[in-house]
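Following: one structure in structure tokens, then a few remarks.
Left out: one protein chain. Kept in place: all the others.
Just so it is clear, A and B label the chains in written order, and each chain counts residues from 1 on its own.
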Amino acid sequence: MAEVVLNNVSKIYPGGVIGCKDINLHIKDKEFCVLVGPSGCGKSTTLRVIAGLEEITSGELKIGDTVVNNIPAKDRDIAMVFQNYALYPHMKVRENLAFGLKLRKYPPAEIEKRIQETAKILEIDHLLDRRPKALSGGQRQRVALGRAIVRKPKVFLFDEPLSNLDAKLRVQMRVEIKKLHARLQITSIYVTHDQVEAMTMGDKIVVMKDGFIQQIDDPIKIYEKPLTKFVAGFIGSPAMNFISVKITSRNGNFEASEVPSGFVYMLKSEDFPFLRDYDGKEVVMGIRPEDIKDTIFANIKDAENTVPAVVEAEEPMGSENYIHLTTQSSAITMKTAGSNRVKMGDRLNLVFDRNKLHFFDRETDRKIE
Amino acid sequence: MDVVIFRRKLRNGLIFFALVVGAVFMLFPFLWMLFVSLKKTGHGFLLDFAFAKPFFANFKAVWNNPSFPFSRFFLNSLIVATSGAFLTALFCSMGGYVFAKKDFYLKELVFWMMLATLMVPGMMYMVPQFAIVTKLGWINTYKGMIIPHVANVFGLFLLRQHMETIPNSLLDSAKIDGASEWQIFRTIIVPLSLPVITTVFLLTFLFQWTNFLWQLVVNTPDSAKLTLPVGLALFKGQYSTEWTKLMAASAFSIIPIAVLFIAAQRFFIEGLTAGAVKE
Partner (left out) sequence: MIENRKLRATVTSYLFLAPFLLVFLLFLAWPVIYSFYLSLHKVCWSTDLYNVFSDMKLVWFQNYKQLFKDSHFWWSLIVTAYYALLTIPATIFLGLMLAILLNNKLPGVSLFRSAYFLPNVLDILVVGIIWTFIYSPHYGILQKIFNLLGIQTFAREGILANPRTALPGIAIAMVLRGAGFGMILFLASIQNIPKSVYEAAEIDGAGPWQKLLYVTIPLVKPIILFLVVMGTIASLNAFTEIYAMTQDGGPFAVHFMGEIQGATKLSGYYLFEKWSQMKYGYAAAISYVLLAITLVISIVNARLLRRKQ
């Protein structure tokens, strides 16, 4: 039973550098929460604050029912997996696993029992008498996980644990950590800069930027209903296309004309009533690459509402094909089936899926709705 | 083709010869010392093989000399060098740790002060340190011989430099694992710095073993705490022509260090040249 609650938590370093600011976050018991964002966004600081490795400047942090602001790391009953694993190089795997238990004065028999259990779960029984130096990256990662599990803590903290692994191993460990979480049912907080990891692993995703939280939601909501332009651009690959357009009302509907010059796109006012406040103003229109179709490939006849674009390059991935195009003033990427091939210089007429269009305020970057 | 090989061989042969001549020149004094220390008289020439009977008679005579007991000097040297080296390595490790890994008030000031004393020539400390030791009543004591030199700033810097390379995440991890500050130092920092700690230990041992001026200053001639070099200097003053015995006495001082050097030369060389590498 351990939820983690942050109320208005801020970490300001001496000299005024913001680590993280006004963090309000409620992580439920047994939940797998992912903090994601570019480097320097405050996700690691937030994690270190929760771990007790950084002091809270203001706000309140609760683990379970206790306020832990002034409780040192070792008494918070948490375990942490570090990016570089932080295995003690001078200790064997067994001693690495036992270290935390020994310091807490567990009886040797209990320590041995837990080591065996943990080793079995992670399939590292045969490595117990080796030193970290003699292990491969994946094995080190397992030992680092083992060191966290063996303590049976209230909360697991992961600080970019997979970023030192190669791509294939990363995918494999991703699944393993998820399985482990399903099995152990321990509240977990996971920091990563990789949005794929965030999407695939999190029950709850927290997107951060410049020390502030941008959005907290489950993965699908984050993807489909990004609250800010930043979230929209950060989550999803290839990234969402952003096109600056000017909104003008015409005959009861709206026209979105590319800025400074280019295509004109019709928007029905019943679909986008909220654009009324933006008549005559510029906004950012966003559309994900997979929500763009082409008249040739899709067999859609919507001739008066297409966006003409020229092919610059394509990236065939086998199952799908990313086509990079330019309109008069913007660059657009579309994602289409792998069999749809184009040549450089081809002219396509793009059709946007109206239900998947996003609009963002130019000044605040917030979603317009 | 053959000429090229011949020339290379000739060149290498000449270099090898030069190296041997150099080694003979530089090591000759010590070989000569060993040779004479085993001889009957010191008068002889290179090829005079009249050895003492029994073979180690000179060593024995010096070791058990009633007025210059070299066994006692040896023991004193051993006590002073070992405890001095141990305390220095311990204090420097503890200090190096906080300078490498902690942020504390006045850190810059203390660091700057230490740096400044590195510039002060050793000779300058003789008079004031003697005055302080006199006031403390530490003349003719092990304390007075050892303690003034255990704050080795160079050793602290050497250790700090190494400890800075230990990843912070290891310390964080230990903290979360429940380690106290002292436990972090004992179980993480010290084992991971052992090679450098060994270097500091050996260098201090060497320094204390061969330190002559301070041990001369802090002991009166009748002190029971005389170390080998001081004992040797006094011995030489009295028996300046008994070369065989003098060389045997010298050997007592030289042999342990030579053996230690051969066994652990990596540490000595790394430590002694560390000051130059930084520049």
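What to note about this one:
Throughout what follows, contacts are C-beta pairs under 8 Å (C-beta built on N, C-alpha and C of every residue); 3 or more make two chains touch, one makes a residue touch a chain.
For clarity, every value in this text was computed on a predicted model and none was experimentally measured.
Against the chain not displayed here, subunit B makes contact via residues 12, 15-16, 18-19, 22-23, 25-27, 29-30, 32-33, 36, 42-43, 45-46, 87, 90-92, 94-95, 97-98, 102-105, 107, 110, 113-114, 117, 119-132, 134-135, 147-151, 153, 156, 181, 185, 206, 209-210, 212-213, 217, 228-229, 232-233, 236, 241, 243, 246-247, 250, 253-254, 257-258, 261-262, 265, 268-269, 272-273, 276-277, 279.
In this text, only the chains that are shown with their structure count from here on.
Between subunit A and subunit B the centroid-to-centroid distance comes to 58 Å (mean Cα coordinates, whole Å).
Interface of subunit B with subunit A (complex): residues 167, 169-170, 172-180, 183, 187-188, 191-192.
Within the complex, the subunit A residues that touch subunit B are 48, 51-53, 72-74, 78-80, 82-84, 86, 88-90, 99-100, 103-104, 147, 151.
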